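Showing chain A:
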Amino acid sequence: MATETAVDVVMPQMGVSVSEGTITKWLKSVGEEISADEPLLEISTDKVDTEVPSPATGTLQEILSQEGETVAVGTKIAVISPEGAPAAEAADVPEPATAQAAAESEDASGAEGETATAEPAQEAEPGPAETAEARPSPQPPPAGDGRGDKAFVSPVVGRIAAEHSVDVTQVEGTGRGGRVTKKDILAFIDSGGAKETPAPAQEPAPPEAPAKPAERAPEPATVQAATPAAPQAGETVEPMTPMRKGIAEHMRRSLDTAAHVTTTFEVDMARVVAAREKLKREFQEKHGVKLTYLPLIARATIDTIGDWPWMNAEVRGDSIVVKQYVNLGIAVALEGGKGLIVPVIKSTEGLNLLGLTRAIIAIADRARSKKLLPDDVQGGTFTITNPGGFGAIHGTPIISQPQVAILDVEALVKRPVVVTDDDGNDSIAIRPMMNLCLSYDHRLVDGAYAAQFMRDLRERLQTWDESAY
Partner candidate 1 sequence: MAVKTYLQAISDGLRQEMQRDKRVYVIGEDIGVYGGAFKVTQGFQEEFGAWRVIDAPLSETAIVGSCTGAAIMGLRPVAEMQFADFISCAWDQLVTVAAKQRYRAGTAVPIVVRLPSGGGFSGGPFHSQNPESSFAHIPGLKIVCPATPADAKGLLVSAIEDPNPVLYFEHKHLYRRIKDEVPDERYTVPLGKARVHREGDDVTVVTWGAMVYTADEAAKQLESDLSVEIVDLRSLSPWDKEAVLTSVEKTSRALVLHEDTRTGGFGAEIVATIMEESFESLDAPVKRVAAPDTPVPFSPPLEKKFIPQVEDVLAGLRDLAEY
Partner candidate 2 sequence: MAVAREAEPVSSLREVKEAGLDREDLLNVYRSLLLTRGIEDRGHILYKQGKIPGSFYTGRGNEAASVGVATAMGPDDVGTPLHRDMGVHVVRGVEPWRIFAQYMGRVDGPTRGRDGNVHMADNKLGLIAMVSHLPAMLPVAVGCALAFRIREEKRVALAWFGEGASARGDTHEGMNFAGTRRLPVVFVCDNNQWAYSTPTHLEYACENLADRAQAYGFDGVVVDGTDVLAVYREAKRAIEKAREGGGPTLLECMTLRMEGHAVHDDASYVPKEMFEEWAKRDPLERFRSWLRENADLTDEEEEEIAGQIKKTLSDAIRRADESPLPNPDDLTEGVYASPEDLDTPHHK
């Protein structure tokens, strides 16, 4: 496959949610000859570490991005000149193994697969690029690339890497021959390295991870490489489903990313209860829709977000990205504790109570019947979770990244509360009370901001104005 004109090497997109990649190693230097498909460089993304095969046979004419640099997907990083002696394909071209090919097709059918054709590198050489993503091992054995001892992972380092989802190749080794020692990896984790360079082939970036139907989730290779758990007496061991692994990784990473703070407000739901009582029959009879409290609370929340836009934002690098739309994620538990999906209702700011109710019912049904489309689980900007349905009265939910807040709707319970009449007299009354717990990312949202948001939300619910909806 000798080439006539200069061929650009670009940063490939290693999966739909990947926007950039870091060059970890150039395997060829400028001036060296290279065959098509021969490994040219190694890159690391937040999904996978992989080798990038040369798109053409020729000479490496120019390297535009150096080792350690992070560049956006599609960025030109090198140029291959065709002047080198045209050569047959090198003997050491990696052949995609059968298993990898299988993984590839499986992956293509998954939620991530829909944009595969948009990936430039894959267009050039679709096989290897896709194959690498599904590689079962987080550490392809180095083939005479001089990494030597560094590639050996001791039992304890392997275990820690698995537990913390760390890609060992990203850790600087101080052991013999650059081997990563236990101290090295612990220091790496302590310095926050784990979150900056998540392990290869991690479950995808938020919010897909917890939201993806199990059968579609690609195998997260790092967790797979974890040390097998040996059953002790009285224990049973089963492998984590891909969904479980995805949830595990995402939850862990969210905690590692956001500065979680949870605040709780008590809300007197008397007016909401009354409103629902009134509307319930109407919705049922007129529209065939069962009205629960969730749409009422969601509606009030969406409106309150309008007054507190940072609740509907994202921390992107050093920037604050405020969304002009409210894509509301609704956490849906699957039966038997088998997993959790967070389908997203897009642009809820434009839905009235009936529309929102319908949307919630529809998407929850799709989630439970595993008929969600890839689009259904992406692009959330704010999430509501509803453990109150099981009787919970307090929680500290974990934010779905890259959002900055999640609202926990707790159980509606009758409680004795002190009420003050217009004359200032206190008495104890039985009131339908509900706790709302908000976890927010203190990197962006301060306590006062969150409290004011919650105060206004409470006010909206306590003074429910039917006409507004």
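Keep in mind how these were chosen: all candidates are chains of the complex that A comes from, given by their letters.
Everything that follows uses one rule, which is that contacts are C-beta pairs under 8 Å (C-beta built on N, C-alpha and C of every residue); 3 or more make two chains touch, one makes a residue touch a chain; residues count from 1.
The shown structure was predicted, so the numbers you read here are calculated from the model rather than taken from an experiment.
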Pick from 1 or 2, the complex member that touches chain A: 1
Chain A to candidate 1 touching residues, read off their complex: 154-159, 175-176, 179, 181-182, 227
